[in-house]
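Removed: one protein chain of the complex. Kept in place: all other protein chains.
== chain A ==
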Amino acid sequence: MNVLDIRGLSKKFGDFIAVDNMSLTVGEGEIFGFLGSNGAGKSTTINLVASLLRPSSGEINILDKNIAKHSRFAKMNLGIVPQDLAIYEDMTAFENVKFFAGLYGLRGEELKERTEEALKFVGLEDKAKSFPKNFSGGMKRRLNIACAIAHRPKLIIMDEPTVGIDPQSRIYILASVRKLNEMGCTIIYTSHYMEEVEEICSRIAIIDHGKIIADGTKEQLIATITDLKDIRIELKRGEPDLALSLKNIPGVRDVSVEDNMLRISSDMAVDNLSQILKVLIDSGADIRSVEEQEPNLETVFLTLTGRNLRD
């Protein structure tokens, strides 16, 4: 069963096309990453899934039910952590979570229990009676998450939940994303921080100008642009004669020597670093440093779109 199924989705604002014929499925238990620069269409897509915007064309299904036809069902199964904080500063943390959970139809004892549970989950149980205006940015973010998860949705969408917060809160939030996932939630995570997406997402879609230009696991995405890795070995002195014997090692495609720097281009799939080092040591070379560079998602994005993620 697909938790989210988007087919031919488009959203136009006048002449401007924010989402362009997008199709996408997210399976149960995935942490799905949306990676794109600012203005690529991530937030518009999320607002469409949350029914905050009406699509110009295309359809969206949550748990195999069309959100336009089954809007109540869709809302009950969807938790959204918006990019801009959605909390009331003049209500206590507890009241905030209770208010949002109440909107989903929870009542009485159940409402109270779920509220406490959500606050506990984000580590704010001892701040239940405090007002968010005195909270740090990170704490406000966590409260924001608590508001979105109290009704135990199947699908949680987090729109840039780590923008502008301290590293500690960031680590906490990333950990709670994993924990939510382990508890059976499917998560869609948008960010323009490549490292975060690389770290926690099981599948990633690169989105640009409202289109998904590539999707898959990190490894699959990298494989779309290259199957080579770069190994740089700094030696005490240049050994141009080594190049030939290195080229015989399986996986090695190309070797170049510049002064005392050895650059080896090798198949990513072949694990041959120890063999390379052995050849070097056997020939008496004096190794100063070894660096293995695999392309990352930033490189993928740059290669495919010609721009940096943070442009």
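Note that a residue touches a chain if its C-beta (ideal position, glycine included) is under 8 Å from a C-beta of that chain, and two chains touch if they have at least 3 such contacts; residues count from 1.
In this section, contacts and distances are computed from a predicted model.
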Which of "Glycine reductase", "Ferredoxin oxidoreductase", "Cation/acetate symporter" or "histidine kinase" matches, in UniProt, the chain that is not displayed
"histidine kinase"
Taking the full complex into account, find the residue in A:Ile200, A:Ala223, A:Ala243 or A:Val257 that is in contact with the omitted chain.
A:Ala223
Touching residues on chain A - with respect to the absent chain
15-17, 208-209, 211-214, 222-227, 303-307, 311
